[in-house]
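Apart from one protein chain that is not included, each protein chain of the complex appears where it belongs.
Right, subunit A next:
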Amino acid sequence: MSSLRVLVGCKRVIDYAVKIRVNAAKTAVETNGVKHSMNPFDEIAVEEAVRLKEKLGKKVSEVVAVSCGTAKAQETLRTALAMGADRAIHVQVEDDAKLQPLGVAKLLKAIVEKEKIDLVVLGKQAIDDDSNQTGQMLAGLLNWPQATFASKVEIAEDNAITVSREVDGGIETIASKIPAIITTDLRLNEPRYASLPNIMKAKKKPLAKLTPGDLGVDVEPRLEVLEVSEPPKRSGGKKVESVDELVDKLKNEAAIL
């Protein structure tokens, strides 16, 4: 039984509760002075990786957190370390906006090979670009099995892995062997809060810095964002006084019933 090395990806994104604004030039969303945090699906990924280590004991030799982005991505990595990751790798780029899923997948592939990773846990999608691509792309590049939108993960002694996946009509269960890629859905677990002592300890955990050049990866964007605009506004806000009035409006004004 060989020991497993788990890689977990975490992206720094605008906090999920922030009401975003499009910038004046209509080129992007305003990010300056806006609260950022770890992508919620990635928190679930970190939690799952840490739980695997807690559950499987010595079978998991280490949990490595990785984030690709500007220098600020290190804050996100410290959060992952405080949640229980053993060490972190920061792949630094000049501009987060230019980093696209294919580029990230290639960076992760290089890290998987360099660090001899056996299992990769990523969020199913980042709540900023809403792409839902990186995990699947990484699986394709590595030619590893993929278990996306996972709501339950079990790993047996012989490295057999059973995953329940959230699909359109319900739940699907698949089985595979490690090495594999897992992407997390909301229902997989409830991420823990980092305690103050763990936040302090996380400051002493190793955090390595790399560049795409160090990994020999070209991360030039393939997609060009021509314009970012506000969605059309709804003219909602009308209130009715009673169920009778609601029925009347639906039948006569909206003519929908």
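Everything below uses one rule, namely that contacts are C-beta pairs under 8 Å (C-beta built on N, C-alpha and C of every residue); 3 or more make two chains touch, one makes a residue touch a chain; residues count from 1.
Basically, contacts and distances are computed from a predicted model.
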Chain not present in the shown complex, as UniProt names it (candidates "Trafficking protein particle complex subunit", "3-methyl-2-oxobutanoate dehydrogenase (2-methylpropanoyl-transferring)", "Probable electron transfer flavoprotein subunit alpha" or "Light-independent protochlorophyllide reductase subunit B"): "Probable electron transfer flavoprotein subunit alpha"
Options A:A71, A:A156 or A:V240, residue touching the unrepresented chain: A:V240
Residues of subunit A (touch criterion as defined above) contacting the omitted chain: 14, 16-17, 19-20, 22, 29, 41, 100-102, 105, 124-125, 127-141, 143, 145-146, 148-149, 151, 162, 165-177, 185-187, 221-231, 234-240, 242-244, 246-247, 249-250, 254, 256-257
